[in-house]
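Remarks on the structure that follows.
One protein chain omitted, others in place.
Lettered A and B in written order, each chain numbered from 1.
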Amino acid sequence: MGGGKMAGILPVDTRPWPERRDEALANQTMRTTISLTTRRLQAGQLKVFSDYPEAEEARQRAILDKRAAIKDMDHLLEQFSQAVHEHGGHVHLARTAPDAVKLVRAIAEDSKVRRVVKTKSMVTEEIELNRGLIEDGIEVLETDLGEYIIQRAGEKPSHILAPAAHKNREEVLRLFERDASQSGIEPPPDDDAKTLTQYARRRLRQEFLRADMGITGGNFLVAETGSVVLITNEGNADLVTTLPRVLVSVVGVEKIIADWQALQNIIQQPALNGVGQRLSSYTTIVSGPTGGDAAEGPQKWHVVLLDNGRTGLRGTEYEDVLSCIRCGACLNVCPVFRQVGGNAYGSVYSGPIGVVETPLLTEGTILAEMPMMACTMCHACVDACPMDIDLPAHILSLREENVEKHAGSFSTRQTYRWWARWWATPTGYQRSLRMARAGQRFYMRDGMLRTAPGLAKGWFQSRNMPPVAKETFHEWWKRTHEEGGDRHE
Amino acid sequence: MENVSLFVTCLIDAFRPDAAKAAVRVLERRGCSVEFPQQQTCCGQFSFNAGYQDEAALLAKHWVEAFEETSGPIVALSGSCAGMVVHSYPDLLHKWVLRHDGTEAEAESWRSRAQSVANRVYELTQWLTSLDSSGAESGDIDHSVPFVYHLGCHMRRLLRATTEAQSVMAPQGVELIEPEEADQCCGFGGTYSMAEPVVSTALADAKWKQVGCRAQESGAWGLVGTDMGCLLHLQGRASRQHNSFPVLYLSELLDLVDEGRLSPEVVNQYGGWQDGRNSSR
Partner (left out) sequence: MKRVVIAMNNPLVEEFAQRWATLGGLCYFAEAGTDPGAAFRQAVGDLLGEANGPGSALYWSGPDWDGKAWAEWTRPLDSVQFVAWDGTPVMREVAAGADLGITGCSWAVAATGSVALYHTPLTGLLPSVLPPAHLVLVNHKDIVATVADGLGRVRGNLPPLMKIITGPSMTADIEGTLVVGVHGPGRVAALIY
């Protein structure tokens, strides 16, 4: 299935980063909720591993399995397709996002589909599937509570696991009241989280029962058995996979694992690392349609395997990015994410993994500035990643690529160049400090530096700085240890 | 008597030489003979983290050459700069040689030169905890003076030196308490603080909020840290906001204890920046 490599196409918020950033920082509701959510999930991950050593052992095995599966991807996808065919399902390969949308639209048309219910799926966000189906006059409903909320608001998910983390209860109530009046059912009586959830249950229950197509993503593809594994806490994947007559699973090719043994190793990792549970409430494994006259399960099952730039990462230093299990652990620990939330990243993939993955999948055509703008190099993400993806190293490499492509300004590059040249010799280094000391009085007030030219300008937007000392340590040492002789015995 | 070489870092050299002088005194009191290799400049982390690998390699090469002249332990006054040498130098120089058409043998040779110097690097508190005696004898401690401790990200995650500072200070009657969300970066990030000042500052404000809460609960006298980059960033922010909570480098605090000068009045002098604070003692 390999063939030529092709850049992926991802949706992008085309507003410049400062605009997205400032909008996020001004949204106190979002910041409070994102902070609470990420802290809770981070604590959950730490706690669940603390008294469950088997989870760590399984994680180590899962990393090896996953790395091997990426290497052997072509063969495994072949095996997966064959197994699905044997069980009566159909497998399609989509090279790019538009290809995938076209495939799903054709399936829907073929089966005369009017109503679609969906589980939460990053891949379908990535290909903007809903828009394509709606264009065909099909009604598409998200059924994950968080996704349902943001679909009502016409917004994008702000966290992989908590898509509506930027919405508070009052906002949700207003959205649901409008939704209720449009669908002619009783609105929620108040803005209690339980009441709001009960409303969504009622509202979506009727849709589940009359939908004719279900669309899911997939957490894992098991090559040996031709299975798609879905993990949810709400139970919506169970309904999406059992009630509609047609089921379409849209899954990235990198989700492939070799066999049932590999599934045993990895199956708990999304829940352990994502939400701090040993297993999510519902793990659903689909391996085939159930046939024509059954009470449950699809009559037809299609799997759309999405490449969209993924195979282009194989054989590169970034290959381990394809091991991502979308647990969100790197988002939860990232200091920048905790401040700005997911939407500021401008891509469906946010946080440290998104900063790396978005430019990589699109061959740097979108959001190439994010590795510079959204990372302090704190290394928290690589510690949190269950798949040991070396995100800081990748962010550094992407920064380096940016420098090589001369993405920065000429003056910035010159600054770094001369800085290094001067400071690579002790004389140049000391001379530059003496020059700074001589010139700094123009930038000082009350004994502190208040502004500075060039690269350092950004610092002084919001911070002061002490001046270069009247006597540096170098100078002090020279004065006290050379002129007066060695004072050590 | 152990001979150690001091790696002061460019930030301390230029902006807070008192912290290095305090470190010299602290080390000498604990039986170390301190040498200062005068060829040293900067570890190059600023360039490295910004994606300027050639520039970083230039500084890294110089650093390795400067410290190859020494033998014995190298004591670094920064967890982050120590992390740079230990974690990044060998690969950085290896790659640099190959990128400039060097042979694999040459690349390997630079890698191993960097590695062998890196093997001698200790961050200050790592070195102090490795000493047999913790230095100045202190009797039974009936009460501890609380300070909020800021542990930098690279010291936490690249050096994994998460308890050393507490081990050094506890026998001295100083309790170092981490704030809530201690694992969250303060926003310094080298040139990140200049390239993306808005997020960097939002992080500084979040850090100060947690430091403030912890200080209030514990009655902490000040904030102490082991990375001057973080401290300049945090104190620079505080200074702009007229917050004069004292900020000390760990060597400065330990030196005050050693000299029996630890008092609220003395510590308060580390709050805010006034003209003359950087003059030598």
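As a working rule, a contact is a pair of C-beta atoms (placed from the backbone, for glycine too) under 8 Å apart; a residue touches a chain by one contact, two chains touch by 3 or more.
Worth saying up front: this structure is predicted, and the values here are computed from it rather than measured.
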Among the chains present in the display, which ones are touched by the chain that isn't there? A
Among A:24, A:196 or A:251, which residue is in contact with the omitted chain in the full complex? A:196
Among A:284, A:376 or A:430, choose the residue that contacts the chain missing from this document, as touch is defined above. A:284
Touch criterion as defined above, residue of A:5, A:87 or A:437 at the omitted chain: A:87
Which candidate, A:25, A:91, A:108 or A:149, sits in contact with the chain we can't see? A:149
Chain not shown: contacting residue from A:242, A:273 or A:376: A:242
On chain A, the omitted chain is touched by residues 33, 36-37, 40, 52, 54, 58, 87, 143-146, 149, 162-165, 167-169, 172, 193-194, 196-198, 200-201, 204-205, 208-209, 225, 227, 233-236, 238-239, 241-243, 260, 263-265, 267-268, 277-290, 293-297
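To be clear about the criterion, only the chains that are shown with their structure count from here on.
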Just give me the whole-number Å value for how far the CA centre of chain A lies from that of chain B. 33
Which residues of chain A touch chain B in the complex? 18, 21-22, 25, 39, 333, 335-336, 338-340, 372-380, 382-383, 396, 398-403, 416-417, 419-421, 423-426, 429, 433, 436, 446-448, 455-459, 461-474, 476-478, 481, 488
The chain B residues in contact with chain A across the complex are 8, 10, 12-17, 20-21, 33-34, 36, 38-42, 44, 46-56, 58-59, 61-62, 66, 153-154, 157-158, 181, 183-185, 187-204, 206, 232-233, 236-237, 239-240, 273-280
